[in-house]
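The complex appears here without one of its protein chains, the remainder shown in place.
For clarity, chains are labelled A and B in written order, and residue numbers in each chain start from 1.
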Amino acid sequence: MLEIKGLTKRFGGVVAIDGLDMTIKQGEIVGIIGPNGAGKTTLFNLITGFLRPTKGKVLFEERDITGHKPHRIAAQGITRTFQAANLFPDFTVQENIVAACHLKPKVGILEAILHTPGSRKKREYALSRTKEILEFTGLDTRKDQFAEGLSSGWRRTLSVAIALAAYPRLLMLDEPVTTLDPERVAFIMNLVIKVRESGVTVVVIEHNMRAIMDYCDRIVVLAFGKKIAEGPPEEIRQNKDVIAAYLGE
Amino acid sequence: MDSAVLLQSLVNGLMAGCIYILVAVGLALLLSVMGIVQLAHGEIYMLGGYLTYYFCSIAGLHYLLALLIATLLIGGVGILMEKVFFRPFRHGDLSPTVILSLGLMLMLQTTSVVSFGASTKVLTTPFPGVINVAGISLSNERLILILISIVFVAGLFLQKTEIGRTMRAVSQDMDAALLLGISVDRVSSFAMFLGCALAAVAGGLMGAIFSLSPFMGGFALMKGIAVIVLGGMGSIIGAVIGGLIIGLIDGIVPPLLSVEMASTIGFIVIILILLFRPQGIMGQPSK
Partner (left out) sequence: MSRKLVKPLSYSSLIIFLFLIPLFVTSPYYLHIFIMAGIGIILACSLRLIFNSGQFSMAHGGMMSIGAYTSALLMIKLGLSIWAAMGAGAAAAAVLALLVGYPLVRLKGIYFALGTVFLEEIIKLIAQQWTDLTGGVLGLTSIPKPNPIVIPGLLNINFASKVDFYYLALVLVLFTLLILYAIERSSINQTFCSIKQSDSLAQSVGVNTAKFKVLAFTVGCFFAGLAGAFYGQFMTVVTPSAFGFVYTVYIIVYMVVGGERKFYGPIIGAVILTFLPESVRVLKEYQPYVFAGVLMLVIFFLPEGLVSLPQRLKMFIRERRTHA
């Protein structure tokens, strides 16, 4: 589904990602781990268009999306969350998700301003989809709370819900459960399983080893911008290079 | 063009450039270290001129001494302004600082009008004893020397010394600097002091060369902004380069063409450079 060929990103003299090759197959849950500074978030940024690669290609469903702008890539079917769990702080939980339904149905500008019946119907569709997402993610009880006031556990859940609302076929989560307590970790990771069951492929960056090992089909390990290992959790757990990379940090 | 005139224009341009640099560097400092838009910066410059005038022409002090006192005083005023007005709004929403600095601008301008009158003033015998009236070019040379050394020292200061480095740290990330144990408050105070002092010196010098008016601040503010836009937002070195360029244009074009054309050509140059380098000469590309 997603193919990365020879991806390289240089910042001045620093090579953040070095000739990376990677494939993601449809329906997988792939975990990406690695010591700090390995380039994990940079990889996400490169795939989703927030950074332009210095070299290399990103192909999604056989189409070249290298260097496209983030909103176009979202329209193609890839959405993501941010390490800082970006939200719309002044919106309520519900408004956050409604905002994420922007892509479909497409409301024309003139249409919206004139408040045509067509635009109102489209709005209702967005609201019903929002309701689905709220229930799917367990946020429906908090739907009128302002995003700003949420606890960190719910913030992470909301950021996943936002990315989910934007019709992804590939969902990329950047540290969704880091620093959360085990209950919350399980909640969100089970959510990820549900997401996969609904037909969405998931890629997760995480530091929480438990979460990764227990829930991912396959793990890719990055260090210093390169892939140093790849495989099912049991293999990675015992991989000498991986252990060395982590100990060395 | 007559070579003497050319030389004179170059010198004038250099001199103007130095004044612009002083104002722009001050403004850029406040912009980057404190993250505030200081619209009253022009009024600080104006106050520098007026205070120098007061100490020199009215209190009878030697010009340079008057300039020094005015500068230090205004630097102090800057620190006060920072503590009272700007501190809560550092690196935050722009609107409050714009409005605050507008309020300050109005107050300072009004105070000047009320105290000194709204008409233009000429600083009488600006450099008694310091500059000989022998040939204009000579007096300007001295001036430029003073200015260049100020800017040079300030630049060196910022690059090499610890306070310079801490200022750059705060400008890049205030929260990170706090975590590193940097006293952001002290850095802000110092940046404010330095920024206002630079503007005050510029005003004092300018007032001596030309004339004073309570409304001369607007001109300085606009030039400062143009220099920052040209030189690169957030770059002190860029402000120096930009100031020199604009100053030289303002010096050379008027004898050749006209005073108005100087501003026009200045803007055209800026636009051309921005077309190729939208972030300014030394600026960081955005995003």
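Methods note: a residue touches a chain if its C-beta (ideal position, glycine included) is under 8 Å from a C-beta of that chain, and two chains touch if they have at least 3 such contacts.
None of the values given here were measured: they were computed from a predicted structure.
Undergrad: Thinking of the whole complex, not just what is shown, which of A:Met1, A:Leu59 or A:Ala75 touches the missing chain?
TA: A:Ala75
Undergrad: One chain is left out of this view; which of A:Met1, A:Ala112, A:Ala186 or A:Met209 touches it in the full complex?
TA: Candidates A:Met1, A:Ala112, A:Ala186 or A:Met209; residue touching the omitted chain: A:Ala112.
Undergrad: Tell me which of A:Asn86, A:Gln145, A:Thr178 or A:Asn239 is the one touching the absent chain.
TA: With A:Asn86, A:Gln145, A:Thr178 or A:Asn239 as choices, the missing chain is touched by A:Asn86.
Undergrad: Given the full complex, what residues of chain B touch the hidden partner chain?
TA: These residues of chain B touch the chain that is not shown: 31, 35, 37, 39, 85, 94-96, 98-100, 102-104, 106-107, 109-110, 113-114, 118, 218, 222, 225-226, 228-229, 233, 260-261, 263-264, 267, 270-271, 278, 286-287.
Undergrad: Of the residues in chain A, which ones touch the absent chain?
TA: So the residues of chain A touching the missing chain come out as 48, 50, 69-71, 74-75, 79-80, 82, 86-91, 95, 98-100, 102-103, 107, 109, 112-115, 119, 123, 162-163, 165-166.
Going forward, only the chains that are shown with their structure count from here on.
Undergrad: Would you kindly tell me how far, in whole Å, the mean C-alpha position of chain B lies from that of chain A?
TA: 47
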